[in-house]
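This is the structure I have questions about; it appears just below.
Every protein chain but one is kept in place in this view of the complex.
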Amino acid sequence: MTLPKSASIVIIGGGISGCAIAWNLANRGIKDIVVLEKDTLANGSTGRCGAGIRMQWAAEKNCRLAQYSVDFFEMANETLQYERDIEFEQCGYLIVAVNEKEAEQFKKNVKLQNSLGIPSVYLTPEEAREIVPILDTSQFVAATFCQKDGHLNPFHTTDAFALAAERLGVKIFKHTEVTGIDVKNGRIGSVETTRGRIATDIVVNAAGGWSKAIGAMADIDIPTYVQRHQVLVTEPLEPIFSPMVMGFSYNIYIQQVPHGSIIMGRSDNTEPLDFRTTSGWKFVEEMTKTCSKLLPALRTANILRQWAGHYCMTEDAQPIYGPVPGLEGMYLACGFSGHGFMLAPATAQLITEMILGESLTIDVSDLDVGRFERRELVFEHSVV
Amino acid sequence: MLINTGIATQELIKKLIPSPERRARGPYAMVECFQEIPCNPCSTSCPFGAILPMKDINDIPTIDLDRCTGCGICAGVCPGLAIFIIDESKGDGTATVTIPYEFRPLPEKGETVRAVNRQGNIIGDGVVTRILASKKTKTPLITVQIPAELVYEVRFLNLIDDKSNSEEPSSTYQSVVTDDLSSKVLDTVEIDDTAGTENDEDEIIICRCEGLTLGVIRDLIREGYTTVDEIKRISRAGMGPCQARTCGPLIASEIARMTGQPIAEIQPSAHRPPVKPLPIEFFLGGDSE
Partner (left out) sequence: MMYEIDLAVIGGGPAGLMAANTAAEAGAKVLLLERDGHLGGQLVKQTHKFFGSEEQHASMRGNDISTMLGDRLGSFGERVTVWKSATVIGFYEDGVITIDHNGIYKKVKPMRVVVATGASEKFLSFPNNDLPGIYGAGAVQTMMNVYGIRPGQRVLMIGAGNIGLIVSYQLLQAGVSVAAIVEGLPHIGGYAVHASKVRRAGVPILTSHTIVRADGAESVESATIAEIDRGWNVIQRTMKTIACDVICISVGLTPLAELLWQAGCKMRYIPSLGGSVPLRNDCLETTVKGVFIAGDVSGIEEASAAMVEGRLAGLEAAASLGFKSERYCEERNDCMEQLAALRSGPTAEKIRSGLACAECR
């Protein structure tokens, strides 16, 4: 497949966001869409993530974005006509609070979530243990649970969006790296790649960790940065527990995925701020310590592999959506700070609406790139 | 050809046969080493300097038969068991050949054995006249008296079956002796010649951890998943306990075969710690010596 000379829209990044945006735009009848991926699909943050999907957030906006996405994923195999299976299991998220202060916040969260139609519940440790019998109840004071949260196969989901997009005429170029963006009179002119140049009016920057570098090619500063995050996985085991267990103070997310393996990850502010995907021994030591405290029965599970990816972070750990002031034609869908995978259907819908000039399903005008300069940050505290 | 069959040709052997005078004079070594390989113990082992020093360790040994006494030290040392000691000096129609023989049981002195040629065929009988079992080399040298005309043929010996008890396997391979490899000798049976088709191959298990067949991998490659990582992500090939040790190279070579990409350019998937599965509690312990 040769690179076309021109395209109506060039989407940079073949992760979940780029592929979902491409499909969504094509589904609305847009022709001549091109997706450029420097490696293979889902090779960046998407393919390395913990793959959880949750609607239990502290900020209303995130609840709504997640809610939109969960609704989409529930029907995604059908919507995208995907033959394999995106493996969306609504096995729930169980989030533990380790002190009264956190428990109070959780009560507020549940109230907000319920008001939006998210069926989360507040639980005592004993009630939580009925859902996840291997929890050590002495390690937390309360929990919240939402059955409709769950887990999704990131590779298959990206694959599903990509295949559906291709059936609608989207051209996806793997192993094609963007090397430059031509801007004329404040407008996008063309995109240069390792395989040639494509003239276009519109560029969607969905390059995740590389979004800053892509911005720089058009002389704009996108205030994102990358941070390494590590994950480990055990061998497949008989079903033990199904929800994603999460603790913000505990600094853990852990889940037995449908295949039987247990995946767990944590955050670490000392992690390097670069693209390396090597993993460290300290992570394994810390992770195993936390895991065996909260879920002691897992001590005998065999670790198979550790790996790393990166979060594309912003200062307030919230995404950047929308156009760039002073540069006509560039749309940003980046800075997801670890949640881009689960928000992808909403991202795709919102970017499509922005490009088509429609009113937004969810008002994300405050998540624009300008908020950092205006110092109008939108913090979300329920993150690992 | 030697490199096709493992059998030295007559031309190669003829070059090693010394003059009639030397043959009549007494025992000498026949160094049946025809290939330049990095090996030189024979040349440094000879106490008489008969095997000439090598300029290059890959040189083919050169023997000075004027100095060779046929002592057999080189025959015991040679890692290739390629040196034989010939003695035709008796002149009574018999000769002896000394064979490095690393099988058990050893024959006994005076015992009649089967004389075997380079092809593995029995070509006569011989009588064991001497056994030298060196403790240093652990390669016994068996001297066998045989008809003189067979002295350039006999290079191995078989014990006679009933002595070593036919159940004893040291002689079972004697039945598989063949030169032209006709199918009979190999216990072959007629088979359906539709076997071995692509469909048959599609059933081959490639990823044992996840139970994936070659057919599944081929389908994915045809669909455009042409890197090891893409196949891993979609199919889980290589995500199991063996960490793609077995399936990784097989998948890479199948990609190379089907897409025409050079295999050197096909990236393997990342190699992640730990190299073997270990329980979570293992990492909690640690030593405090």
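Per-chain residue numbering starts at 1, and chain names A and B are given in the order in which the chains are listed.
Note that in this section contacts are C-beta pairs under 8 Å (C-beta built on N, C-alpha and C of every residue); 3 or more make two chains touch, one makes a residue touch a chain.
These figures come from a predicted structure and were not determined experimentally.
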TODO: Could I get the residues of chain A that touch the absent chain, sorted low to high?
DONE: 276, 278-281, 284
Task: Touch list for chain B against the chain that is not drawn - done: 1-8, 32-41, 44-45, 56-58, 77-82, 102-104, 116-120, 137-139, 155-156, 168-170, 172-178, 181, 183, 185-189, 191, 193, 195-196, 200-201, 203-206, 208, 214, 243, 245-246, 249-250, 263-266, 268, 270-276, 278, 282-283, 285-289
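Methods note: only the chains that are shown with their structure count from here on.
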- [ ] With chain centres taken as the means of their Cα atoms, state the distance from chain A to chain B in Å.
- [x] 57
Task: Residues of chain A defined as touching chain B within the complex - done: 40-43, 47, 84, 155-156, 159, 234-235, 259, 277, 279, 281, 284-285, 288-289, 291-292, 298-307
Open item on the list: Looking at the complex, which residues from chain B come into contact with chain A?
Closed with: 227, 229-230, 233-234, 236, 239-241, 243, 270, 272-274, 277-281, 283-284, 286
